[in-house]
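So that we are looking at the same thing, I have put the structure below in structure tokens.
Rest of the complex left out; these chains stay put.
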Amino acid sequence: MLDWGWIGDHLPQLAFRTAQHLELAAIALAIGFAISFAIGVAAARWRVLYPPSAAIAGIVFTIPSLALFAAFVPATGLSILTAEIPLVLYTLVILLRNVVAGFDAVPADVLEAADAMGFTRGRRLLRIELPLAVPLIVAGLRVASVSTIGLVSITAILGDALGGLGFFIYEGMTRFFATEIAVGAVPTIVLALVADRLFLWLERAITPWSRRTRTATAG
Amino acid sequence: MSASATPAAARAATVEFRHVTKSYDPAALRRGAPGAVNDLSFTVPAGKICVLVGPSGCGKTTSLKMINRLIEPTSGQILIDGVDAASRNVTELRREIGYVIQQVGLFPHQSIGENVATVPRLLGWPRARRRERADELLALVGLDPATYRDRYPAQLSGGERQRVGVARALAADPPIMLMDEPFGAVDPIVRERLQNEFLRLQEQLAKTILFVTHDIDEAIKMGDLVAVMQAGGVLAQFGPPAGILADPASDFVARFVGTDRGLKRLSLARVGDLPGRIPVTARAGDRSGPARARILADPFPYLLLVDDGDRPIGWVDQDDVDGDGVLGPEQAIPMSPLLNRRTTLKDALSLLLEADVQAGIVVNRGGRVEGIVTAGMILDWIREQGRPAADAATADEAAAAAARA
Amino acid sequence: TTGGGSSAPSTSTAASGGASAPASAGASPTIRLGSDGFYEAKLMAEIYGQALEAKGYTVDRTGIGVGARKVSAPALESGQFDLKPEYIGSGLAFYEPGKQTGDPKANETALQAVLKTKGGGITVLDYSPAADQNAFVVRPETAQQFNLTTMTSLGAVASQLKIGVATDCDTNPVCAKALKDAYGIDVTNATKLAACDTPMAQALKGKTIDVGELCSTQPDIAVNGWVVLQDDKQTQPADNIAPLVRDDLLAKLPDKAGFEKVLNDVSAAMDTATLTDLNKQIAVDNKDVAVVAKAWLQSKGMIS
Amino acid sequence: MVAADADGDGRMTFVEATVRWLTDPASWEGPGGIPARVVEHLALSVAALLIATVIALPAGLAVGHARRGQGVSVGLATVGRAIPSFALMGLVLPITQAYDPANGFTIYPTLFAMAVLAIPPILVNTLTGIREVDQDLVEAARGMGFTEAALLARVEAPLALPVILGGFRSATVQVIATTTLGAILAYGGLGRYIIDGIAQRDDGMLYGGVVLVAALAVGAEALLALLQRLAARRSAEPIRANT
């Protein structure tokens, strides 16, 4: 069913597109996380900020990428910058919610203990809340990375120069060439699975305390 | 870096509540509803342990948290060494006050060592000194540093966590310690050990400690001073445990300290407090004649047979001491309880109830006989200590007790 | 623009060392190519590119394959790229819905008139005889059943058939209006799909529709043996292909005439039948656009 | 955003165009009118969500209760999240069309893609929600002689409800936002305005469609958020009596 010969001839392209796919996804995730984290930290402190920011993130999520591209191209060109705009915006929906949830999950007694020992606001955030929020934040990153890797394909609209593995998917669809669609779709899925594992491993690595099982029952 | 970080500053401080009221719903307060704490006034002298005790929800934790300003009073002041806490920089203040939180509140993501060294780190101590201090404190609360330093809280038992909580609060050697049910979550055996360890500790540290519990026995055992609070955050009685047991200010206090408060008072006094009473003794191998003469002269009808080191062997009924002969161990009837000067009267009485002789023998570290104690002596003594006259309250209460029983 | 683009294998330059570059080529600016996302457009752009490279020009292909005219048009106007193959009929319709006619010359003139004012001026070079006509197509069995040959014959039985028309048909005079006026075909309830695109072909193939608006050069027609209904009343605009170039680029060129000649030669050499065949090589034989382009240019001796 | 409009006639920003289109009575009439399109849009979205629920909910409940096969479920969810919807549509199109030339083209591919899109959040949230029910409660129930089925139905599921609804929330938003793809294959719904708006160079229609989609998504989200809060209210406070 698949045209292996064609695949063989296009291995260099496959390699290049995979790398590009990762590049586009990684940038989107990094920026998206930075933004969500900033807003999330603020929202975790000042609750009132959360509903509006969550709502806006939700709305942005519903804007079709084509419309965004059409609007931004004249200003930002057929560039990575343009490509990243929707990708970044789409990550916010997931990341923002999880960052806030992460901070909410920090036990009250731990916070109280920190205050009682004279932690300053900033210090408490950095030394206590942040580490304890990590599990939920990373959970968010897992989902976000997966869906972003899926979304990268839409950047193919901006021309053959972009699109990552999505290039194969689009071109494959314009000429209804199953092999080419598969060459785009399958690696995309593999990348997503790998990214998911990677973040899981990362979480385990940076939260050693949660891995250790208790050796004695609490009285 | 705050002065209190240096051991030099490890002096205690007085803590004074002045008409402190706290309402979580000030609006309600203005409508006249009572707050969680109402018009609380008392003073804890430097170096003393003051126990706040009362039923659940009576405002103990709230009162405690107002000292390190986790909660701000609605009205009134709290003075620390005469300075209004409200006027202090809050983080500064808190670093000078050790706090053992009701739910322990260890940082799950930090090792035990890091947990203990939290405040020193905030105070910017160098790593080496922090580590040293942590080990020192772990040892102090009876946890082997080598074993526990690098574990995480989840790997400790409830009792062990509470000790770490105490160690953490002591880290910067703060003049004041706030302890909210620090031994709440552990079983009675461990709790008693922790209590004793802590009292030993306090003998060296001599800090000003505010200690919350809802266990009256713990309050009596730990407190130089006891503040009994009742529902609605009202101070029902404040004073030394003996006073509260001897003379409950209200029916609530009487009921809270329990119908057996007379016995509880016994746990505050020690054998050494009783007027000494020397028994008639004789060495095994002595001729019985002289002994007989002495024992007949004594109201207590038993002769105490001792060995060459004056260590007790047993009792001889005066009727069994014949006119002439030699006193031998075989005559002695089995030993009655051995006490020493530090045995509490409660334990002493309890042991006497077990024994089949009315007297317990007081010995010194060397095991030498120092005197004897009888149940009668204990009852007489406690009655003298008691307040002049039994008042109505007692009677009512007796009836109440009877009814409840 | 992204570095990824220039390094993308799909747009790797096919520059031929042999070709003699104009002396002034060194000074000549990079030609930034663009095109729409459909393979035919990409093919034409690629042909322009390789032809120019053969003449020593450096070409940047970042703009090739832009998914939709909705994006490619503003991209050209805002100078994201300088050169783009365009269908003069649809191109005109994009700016001036309804102005397009069956006469290529008229369309070219009209389009040029519009583009003069766009993005600081855009020039329409000579259009090629290769035209990609919008054409209504039926499956052979349908043709036999109703013996359809012309649009007129379709008009008689239109009501019994499911028709697929371009998404913009309602507002496009040469579509809905023309069909009604000329052939009495009512398409208000027709299935709306992107004309000349895979979905339309797929719909026809899968019998979702019986009549589909395709493009005369679409290989699916030949491959499936579909019957093209003759536009006997000349309603469909002549959609010949012509290069659009930004004036600011032309101005910068040391050898403007030479540059235009390269493109005009390409346009002259291309015709509908060839284009259809080249499309087939891409869409059916699954050859890469660049390969097909190179082979054709070589066959025409435009590159060695 | 800058105005995407480059028409020769009058520089009208897309905002003005959008308002004009939305306020034009013509936009609200007939089979292509906004009310009709909204109905079409919701019809397909709801259908997709129902299908996803029928598949993901029981699976999630089972896996969460059995505490086995979580890795696999999450893996599948990951795959589901990673495949671009339009690729899915392209892949199933020939199959569905073979069965039903009409709907197999205009409806089923989109329906399928939307269902696949909705499954991951519902599946993952359900199994997580069930898994994280307080084990003391589960034990209390067992101790009282609940059968496993009763335990799941009367204790675990109700307690996990807020988390499960959270899954529906994100699923709903994503589906409503993505159902627009249906228009590519000639389905109705609000996607039509976007596709046609682009094809007909009508920014008002294009961005009007965008606004409507957003409104629909946010509305649905708000509604579910409300449900979620109601469900969470009862079990809000942890009931361990430990002071």
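Going in written order, the chains are labelled A, B, C and D, and every chain counts its residues from 1.
Going forward, a residue touches a chain if its C-beta (ideal position, glycine included) is under 8 Å from a C-beta of that chain, and two chains touch if they have at least 3 such contacts.
Source: prediction; values computed, not measured.
Here the complex as a whole is made of A x1, B x2, C x1, D x1, with one representative copy of each chain displayed.
Rule of thumb we're sticking to: only the chains that are shown with their structure count from here on.
As a whole-number value, the distance joining the C-alpha centres of chain B and chain C reads 95 Å.
Computed from the mean C-alpha positions, the centre of chain A lies at a distance of 57 Å from the centre of chain B. Looking at chain A, residues 66, 70, 74-75, 173, 176 sit in touch with two or more other chains.
Residues of chain C found to touch two or more other chains are 68, 70, 74, 77, 202. Those residues of chain A that touch chain D in the complex are listed here as 55, 58-59, 61-64, 66-68, 70-72, 74-75, 93-94, 143, 146-147, 149-151, 153-154, 166, 169, 173, 176, 178, 181, 184-185, 188-189, 191-193, 196. Remark: chain C residues 1-2, 4-11, 34, 37-39, 42, 61-68, 70-71, 74-75, 77-78, 80-81, 197-198, 201-202, 282-284, 286 touch chain A in the complex. Against chain C, in their complex, chain D makes its touches with residues 4, 6-8, 93-94, 97-98, 101-102, 104-106, 184-186, 192, 195-196, 198-202.
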